[in-house]
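Below is one structure; the comments refer to it alone.
A protein chain is absent from this complex, but the other protein chains hold their places.
Right after this comes chain A.
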Amino acid sequence: MTTIADPKAPRPPKPRPARLTTRGNTELYGWVFMRASGVILVVLIFGHLFVNLVAGEGISAIDFGFVAGKWASPFWQIWDLLMLWLAMIHGTNGVRTIINDYAERDGVRLALKASLYLAFVVVVVLGTLVIFTFDPCPAGSPADLLPSFCTTA
């Protein structure tokens, strides 16, 4: 009669790297996001630069009335919101990679990344609030600084 191995017999330990090099697939998702967001950002940023710097009077036309005129339309609100979020996540993730590449001391790397994430939160929250709580015709402002539709309405 042949004997089969006791199923509870200790197994040889699996060979493992001395240090786990990755936790889950987060870095893969980051890599894919850099490429997906990049493609969308080309459209959003080139459109933004064309409308603000090339069309009409170009950069010399930019003032409160110009911005207010754009954000009176939900189209530009959504455009700018998407651009803000995608560019900030893309840029923050890119700078995170660069910090990881060059900041070798743990303390320095931690401090740089903490400041990076703080800047991310401040800018994204502030930008989002401004886009949605913005009033193109603030009461008591001189009419010549406001877009024309504030007075004709």
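One rule holds in what follows: a residue touches a chain if its C-beta (ideal position, glycine included) is under 8 Å from a C-beta of that chain, and two chains touch if they have at least 3 such contacts; residues count from 1.
The working rule: contacts and distances are computed from a predicted model.
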item: Among "Aminotransferase class I/II-fold pyridoxal phosphate-dependent enzyme", "Citrate/tricarballylate utilization protein", "Succinate dehydrogenase, cytochrome b556 subunit" or "Dihydroorotase", UniProt-listed name of the chain not shown; value: "Succinate dehydrogenase, cytochrome b556 subunit"
item: Options A:75, A:134 or A:149, residue touching the unrepresented chain; value: A:134
item: Touching residue (missing chain; options A:28, A:98 or A:114); value: A:98
item: Of A:51, A:67 or A:82, the residue in touch with the unshown chain; value: A:67
item: Absent-chain interface as seen on chain A, which is shown; value: 35, 38-39, 41-42, 45-46, 49, 53-54, 57-60, 62-65, 67-68, 84, 87-88, 91-92, 94-95, 98, 119, 123, 126-127, 129-130, 133-134, 138, 141-142, 145-146
